[in-house]
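Every protein chain except one is present and positioned as in the full complex.
Per-chain residue numbering starts at 1, and chain names A, B, C and D are given in the order in which the chains are listed.
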Amino acid sequence: GGGGGNEEGDGEGSGGESATVRLALAQDVETLLPMDSNVSDNISVLDVVYDGLVRYDPETTEPYNYVAESIESEDNTVWTIKIKPDLTFQNGEPVDAEAFARAWNYAAYGPNAMANNYFFERIAGYDEMQGETDDEGNVVEEPAAKELSGLKVVDPQTLEVTLTGPFAGFATMLGYTGFFPVAQECLDDVEACAVKPIGNGPFQVEEWEQGIGLTATRWDEYPLEEAPTYGTIEWTEYAGEENWPDFQAGNLDFAVPPPAELASAAADPDLQERFVEGPGAALTYMAFPLYQDGPWSDVEFRKAISMAIDRQGIVDALLPGERVPADSWVVPDGVPGGEAGTCEWCEFDPDAAKAALEKAGGWPEGETLTIHLGQDETEEALFKAIGDSIQQVLGIPYELDPTPDYFDRRAAREFTGAFRANWFPDYPLNENYLAPVYASGDPKKGNTEFGYYGKEFEAAIAAGDEAATLEEAVTKYQEAEAALAQDFPTVPVVFSVNSYYYSENMSNVVLDPFSGEPKLRLLEVSDAM
Amino acid sequence: MPEPTPSGTPGAAPGGAAATAVPGAAPATGAGSRSLAADAWRRLRRRPDVVTATVVVVFFTVMAAFPGLFTDTDPKRCIIGDSKIHPQGLGATHPFGTDVHGCDVLAQLAHGARPSLLLAFVVVGASLVIGVVLGLLAGYYLGWVDTVVSRTVEVFLVIPLLLAALLLLSLFHNVSVGSGTFDVILLPALVLTLFGWMGYARYVRASVLEAKNLDYVTAARALGASDVRIMLRHVLPNAIGPVTALVPTAIAGVISAEAVLAFLGIGVRPPAISWGIMITRGSEWVTGGYAYLLVFPLACLVLTVLALVVLGDALRDALDPRLR
Amino acid sequence: MEIEIQAGTEAGVPAPETAQERTVGTTLLEVSDLAVEFRTDDGTVRAVDGLSYRVEAGRTLALVGESGCGKSVSSLAVMGLLPATAHVVAGQVRYRGDDLLAMPRTRHRAHCGRHVAMVFQDALAALNPVHTVGYQLTESLRARAGMSRRESRRRAVELLDLVKVPNAAQRIDEYPHQFSGGMRQRVMIASALAMDPDVLIADEPTTALDVTVQAQVMRLLAEIQAERQMGLVLITHDLGVVAGVADDVTVMYAGRAVERSAVRDLYAAPAHPYTRSLLRSVPRLGTRDDGHDDAHDGARRGRLPVVPGRPPSPGHVPSGCPFHPRCDMARDVCATDRPPLAEVAAGRSSACHFADELLGGDRG
Amino acid sequence: MGRYIIRRVLLGAATLLLVTFVLHLLTTFAIQLNGSPALAFFGDRIPTDAQLAAVEERYGLDDPCYDQTGNPCLGPYVERLGAYAQGDFGTNLRGREVTDIVATAAPNTLKLFAIVTVTWFVLGMGLGSAAARWRGRSADHGIRMTSVLIDAFPIFVLLLVYRYVFAVPLSDWARSTFGDDSMVALWFRPSFDADHPWATVLVPGILLGLAGSAAFIRLVRASQLESYAGEHVRTARSRGLAERHVVLHHVVRNSSVPVVTAVGLTFTEALAGAVITEGMMNIYGMGGVLWEAVRGNDVALVVGIVTILAIVTVVVMLVVDIAYAALDPRIRYA
Partner (left out) sequence: MAEEGPKDDVVLEVRDLAKSYPVRSGVVLKRTVGQVQAVDGVSLTLRRGRTLGLVGESGSGKSTLARVLVGIEKPTRGTVLVDGEDVSTMSRAARRELRRSVQMVFQDPYTSLNPRMSVGDIVAEPFRIHPDAVPAGGRRQAVAELLELVGLDPDHVNRYPHQFSGGQRQRIGIARALAVKPRVLVCDEPVSALDVSVQGQVINLLADLQDELGLSYLFIAHDLAVVRHIADEVAVMYLGRVVEQGVDRDVYDASGHPYTRALLSAVPVPDPAAQADDEVLLLDGDPPSPADPPSGCRFHTRCWLARQLASGTGPEAADAVETDGGPRVPRRCATDDPVLVPLGRHDAHAAACHFVGAATAVSAARRPDPATVPDPATVPDPRGS
């Protein structure tokens, strides 16, 4: 990491303050409040507007201290965070322990309904801030507390955090958007702040015309080191992903071609020079309603399905360069603890698949396998191909059921067949791929989504949480993944791949393995305009 | 030769004398009363463009009815490894190539004809009936009938199709509609009909407002014709012009709307096949060098619509005696 | 067939009428040998078959004849307004020597309205329902002579006044459906007169008018004619009107002229049996030939004398003389030979084998 | 007539009430059946009841009636009406003012519609009249077939091909020929630019208009043919008027009732096309906003936007109905 000071542009590439980066932004971004921002688009904006306690290494995704001077814990339960001195918000307010406590309390308070509320689950006093609801979801009891009891401002530069139990990965979480500090002025008028944030990062939001575009300019008094040299970032909001022609016409600096254009873009030598690629963090997998009796209750059936999917063929035909076949439950590259090949039955093997199905007792005559999914064209294409593959190999007729109320039906356990699922991690740790998805602690019902309960798995996760060091924890979590592999509740299908084409003015383009977005703080821009 | 009497035809039997007066005139009973429809049929048969169009329509109708005649490949047999094979020409395994998923394009075209055409005709037919009936009643009676119809039209016009489509989906998502052809198109047909009749109603109402004041309508009323008769025989035939102009293109509209609905999840659901779905999917690949994925289904659609347009226009002309 | 075209003298637009003086007796319009055919489902039908007539400045020619004998169709042919299913198969229509039918359509059209104007038979249908009467009256003035809006409005009132529509100033803003049948007919006449044409073809211009207004309108036409030396072709069934205003009469039967004569001669001694029967058929105001008394209950009045039989339809015109099946003088030759329209006396022509007999007999 | 208009305005208000109510019902049932839109907020994560309740409250979906399938939820409806009466159209799920959203989105959509309407009108009147005038000749066949051909292409195909095949080379060419910031370069921009709304909405508008024009061309042709058959056309010709004048004043004018109906319907029909066009050309407009709102079950936004659309529609319909009487004096309203 690291960039130069404000004045000196290093080398011919840097165009100085007049240079502009033009990016696309999804139109459904509605807020820039850090506590409320949980999709990659506003996260990527906030990444230059705010500074977190830690930041992640673009290569390894290892966290390193940034606003924090140090983050320490004896027991992985009580954490002491020291904050660098003399830091301020763009409005002049100090960035101190109070600024963090203020933000975290606001986010954790249930009635504020912040999108990142759940990140604070592990901090002591979280439950008291949530209130009670009855079965119908009506609030029966107001929250007892307005502040997290586990949060203590020791002095302006020191914050002490007490967790409900040990968690070795806590420091890793702190670079996430939800943990950014906010100014008092921001909380005084949250609505204004959501549109025009008061950040502490190298850029400040100039104007945000919602639905149309967002402009950020460099904050000249930025005190820390990771500041780019160019002056302006312009985000144009897009309703869909239809921005490739704009890139071609020179109106955007970064873009990804649609599937049909992939081949021609790859064949263009000029474009190939301006191509960057890196592993992604998202996993697409296929799940089964284990809460229901069906052929899928048999693990052999699930294996049969998994081996019947021609992952490589599907990726090559539909999404070359955008996905890679998955053979594990945690993305192998870029996330601590990620390992390739943990899934033994993720190879396409028609014969083995047929044999497994045989073992499982076959598919009931005359039935159709329903595959539930949300309304997304890419996914529909993907799962149609999966369905075709299954039908081809196992002779199981299938039917796609794209529904708009996918999440609701899934939560209500209404699915009657296989369904697609996605996981995009919140912070780079293998734990985040496992615990939130599969752990439930409820042997009867299993987890909400698909009714899975794995005894060994739960034990390994718990052991990981209690581990003394992060390394140790990661190993434990890997054991959990191995347990999962044996139970085989879900079928990993594909991992995402991050890639971008960029314009001639861009150099030093590095993709964040985690969000897949270009690292704006590392980017160098020549002033071609 | 009649007796030349200056006082003219003698009193009784009026008509009798006159009939013999013109030699060479065919006896009155000889001329059967040909209907307008029969007339139209006679003149349509003779036009080459009509014949061509009929052949096209029959071709696709047969395709819809018996897709097996055109291909013996199962349209649902999709092998991802065979993805995007370019057309190989007739006689080969994949005469029209394969799509992204490795499904045979020809097989899909043949099997996609039925849902698409059935849907188009059901929707256009049903909305035509609803629209024409309501428009006719509104324009003819005015008063409260018009108020009710016009308000209903407005309400339906402003409620977005997509919103209603989504609602209907949620109403029906637990109802298993089955997988027969008609079941497959039931939901989209319902939605598109419910939100497709208003235009016809407005056009018909407008023309009826004009047509009902014409003298011959008054004349029919004076004859004691019932309102139904006046509407059907006198007002409607002279008010239907704009609507007949819209119908053939509406068919195309329905087939493309079906594609949008399919995407929403209430159209013809994949892996069921329809031209609409093929067009939507094909359009994604048209720029990547796989134009045939769009061209084939679109050509089927365009051909059908063109044929219908030719037929529709010819029919309209044939049914307008004033153009003779 | 000779076609005379004044080689390129005036391209398209005819010269303003002031350039061409009208003196009584100048031949303005001459129709010769006109034949019109319709294409129908039952084959072609000849609606007009060899019609000739001549219109002179300041004179009125009456076209009379059976309903359906081709009077309107021939007029439409003169105006170049035949429907698409009809076409002229023979003959010429010369306006001041130029054959209108040989001209390109636009040039022919340019003659319409200004040189040859027409009043249509069906007044309501012929008026545009969506334009005000005032607009339609002066449309040609505005579009062709570039008259201003205000001036044309004034002119519209004048024209409507001219044809005795009450309250003209107000009614020019009304629409045709608000006018009574007679008023519509007067509007038609007024609009045809708007451009001050050389020749006016009036197709039953007064059928919907009461006799007082009819008299007014006919007098008006006569005045205009006298003043401007306009040639008038009057198509009518009212032999009383013919007697009152026409100078010459052409009697048509089954698409062709069967008698041509000056009006007085015709009434005095018809030279064709059809004409004779027509004249006999006219109901007369004064004569109640039945002699029934005041008590209406008993005896019925007598019947009107009529020509027996049905008029031939253009599809089935009898051979020989088309009138022979209904003719009280018919002999064998009539069924086989078609008599030509031939001069039978000074200024009189008749298409009857026995015209001499007819004239002689009447004289004697 | 004056009374007719007053009555129509009152009826229009009633329609609005009805529309908002029907919408309210639809969206309420949708929520009751689909479950709370708040769930989508959590994506693949499963919220606790408390979290859900908090989000629901923020979305104004906390009224218990939303959990009882079949309950028409009159309370929230009345509340909403009250707010509307005070000009408060509420906020969307994310707390943004509906009026603010509309204020940003509506002008772009209206620009699009203006171009669509003009395209329709010009093409329809021009080509439709030409086809009617030369009925049965090759011009007629050509126009009809071409228009149907274009019409059979779904709008998204047209836009897609334009964007991916034509826009970039055209835009490059325009930039090199006329300069980077020239009007022409803007015309061919592959997507909308809020700074130059008219220039960048031109081509998409024309394409959308093109896609819908076939029906309109055919409509114009059909109604003009009807007029051509009228005897009054013969009268006009007998006046020696130029054919152009006859066509304009006696054919076009007499066939204007269906045309006006069509123009009246453009607005509502174009909205469906606008969803796609706006999405593909990245125009921030009513179609796209509504589409997202519908998909996100954003009740307040849906009802707010549709109410505004309904007002426009009701007014347009009223104008059209009045125009009928002005265009055809024979039409009388009781």
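Rule of thumb we're sticking to: a residue touches a chain if its C-beta (ideal position, glycine included) is under 8 Å from a C-beta of that chain, and two chains touch if they have at least 3 such contacts.
Only a predicted model underlies this, so the values are computations on that prediction, with no experimental measurement involved.
Asks: Any idea which of C:Ala117, C:Val213, C:Leu232 or C:Ala269 touches the chain not displayed?
Replies: Of the candidates C:Ala117, C:Val213, C:Leu232 or C:Ala269, C:Val213 is in touch with the missing chain.
Asks: Out of C:Asp173, C:Glu223, C:Glu343 or C:Asp356, point to the residue that touches the absent chain in the complete complex.
Replies: Touching the chain that is not displayed is residue C:Asp173.
Asks: Give the residue, chosen from C:Ala35, C:Leu51, C:Val64 or C:Leu234, that touches the chain omitted from the document.
Replies: For the chain that is not drawn, the touching residue is C:Val64.
Asks: Which residue, C:Ser32, C:Ser52 or C:Ser281, contacts the hidden chain when the whole complex is considered?
Replies: With C:Ser32, C:Ser52 or C:Ser281 as choices, the missing chain is touched by C:Ser281.
Asks: For subunit C, which residues reach the chain that was dropped from this view?
Replies: 38, 40-42, 64-68, 71-73, 83, 121-125, 161, 164-168, 170-171, 173, 178-183, 204, 207-216, 218-219, 237-244, 263-264, 267-268, 277-279, 281-286, 288, 294-297, 300-301, 303-307, 310-311, 313, 315-316
Asks: Please output the residues of subunit B touching the missing chain, sorted low to high.
Replies: Within subunit B, the residues that touch the unshown chain are 8-9, 11-12, 14-15, 18-19, 22, 25-26, 28-36, 39, 214-216, 218-226, 229, 233-234, 237-238, 319-322, 324.
Note that in this section only the chains that are shown with their structure count from here on.
Asks: If you tally the C-beta contacts for A-D and for C-D, which one comes out higher?
Replies: Spelling it out, more C-beta pairs touch across A-D than across the other pair.
Asks: Between subunit B and subunit C, tell me the centre distance in angstrom, where each centre is the average of that chain's C-alpha atoms.
Replies: Distance between chain centres: 48 Å.
Asks: Roughly how many whole angstrom separate the Cα centroids of subunit A and subunit B?
Replies: Between these chains, centre-to-centre, one finds 50 Å.
Asks: Listing for subunit A: what residues touch at least two other chains?
Replies: Within subunit A, the residues that touch at least two other chains are 261, 375, 404-405.
Asks: Please set out, as single numbers or ranges, the residues of subunit C touching at least two other chains.
Replies: 177
Asks: Going by the contact rule at the top, pick out the subunit C residues touching subunit D in the complex.
Replies: Counting only subunit C, the residues touching subunit D are 76, 79, 81, 106, 109-114, 117-118, 120, 122, 125-131, 139-140, 143-144, 175, 177, 188, 191-192, 194-195.
Asks: For subunit B, which residues count as touching subunit A in their complex?
Replies: 76-81, 83-84, 100-103, 166, 169-170, 173-174, 179, 263-265, 269-271, 281, 284-290
Asks: Where on subunit D does subunit A make contact in their complex?
Replies: Going through subunit D, the ones touching subunit A are 33-36, 39-58, 62, 64, 67, 92-96, 100-101, 104-105, 163-164, 167-168, 171-172, 175, 189-191, 193-194, 278-280, 282, 284, 288-289, 292, 295.
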